[in-house]
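Yeah, one chain of the complex is gone here, protein chain that is, but the others are all in their spots.
== subunit A ==
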Amino acid sequence: MARLLDIENLTVSFPTPRGRAEVVKGISFTLGRERLGIVGESGSGKSMTGRSILKLIRPPGRVTADRMTFDGIDLTTQSERDMRDIRGARISMVMQDPKFSLNPVMTVGEQIAEALVTHKKLPRREIDERVIAMLEAVRIDDPARVAGLYPHEVSGGMGQRVMIAMMLIPEPDLLIADEPTSALDVSVQAQVLDIIDDLVRDKGMGLILISHDLNLVSRYCDRILVMNAGTIVEECAAGQLENATHPYTRGLLAAMPTIDEAREELPVLDRTLWAGT
């Protein structure tokens, strides 16, 4: 499998009054045109990992890596200007909550079109056609009408499909989905993930699905990284999750209720088991 992303010893740190705090502590992983899930609790560094691939960590945050290449491009040496050509066009990211991640004073259509025209000069007519086609691809009925709506006029699930349309319209090679369904009702979560899954498979893209939901990640990904406190504690194929060995992963799995639950009380993570992190 050709490597799309190759990351070695990635560190993200922020200054605090007591010196720099590392939120990602030297992680390494590779990604082909596959679906990789990153799971972990809040503050485990999974979102920071996603954002550092796009070099979106703004000063005073600092990102260092021994190697960070994307499709043969060394991301560590790319200037801000070079990164703008990569962002959106080659690597894109679906953000968490459409209530906050869509611009409130631009119509949905304008925002999707912007993602396209930023990277390609196209005639007006073709842009409109592609925006409509993209909205259809994310299963929005009456796309011409929806394109003229403002974000406050669409529901959460629809907003997230708009987000996906916006991020996929320039046809990137890698999509990072950072908790794409955490802000949505359970009933529309699967719908949104199915759309991402279909489009990613169709176009043969790479996907990094960042989530705190073990079930969800094992269902939609080929491979899983489990992060805790800025490090990768476990890496396995999605089907092999129940064979995980690290006490953190085991603890998480043990805490998951099943449909025919017999336990009175779910176990709590015992963090002394992997002391030091």
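Before moving on, here are some points about what is shown:
One rule holds for everything that comes next: contacts are C-beta pairs under 8 Å (C-beta built on N, C-alpha and C of every residue); 3 or more make two chains touch, one makes a residue touch a chain; residues count from 1.
One rule holds in what follows: contacts and distances are computed from a predicted model.
Hidden from the displayed complex is a chain whose UniProt protein name, among "Sigma E regulatory protein, MucB/RseB", "Class III cytochrome C family protein", "3-oxoacyl-ACP synthase" or "Peptide ABC transporter permease", is "Peptide ABC transporter permease". From the options A:7, A:113 or A:241, the residue with contact to the unseen chain in the full assembly is A:113.
Checked against the full complex, the candidates A:23, A:167, A:184 or A:199 give a single residue touching the omitted chain, namely A:167. From the options A:103, A:155 or A:215, the residue with contact to the unseen chain in the full assembly is A:103. Only one of A:8, A:22 or A:128 touches the chain withheld from this view, namely A:128. For the options A:40, A:88 or A:247, the residue in contact with the chain missing from this view is A:88. Residue positions on subunit A in contact with the hidden chain: 54, 56, 80, 83-89, 92-93, 95-97, 100-110, 113-115, 118-119, 124, 128, 131, 145, 147-150, 152, 163, 166-167, 170, in rising order.
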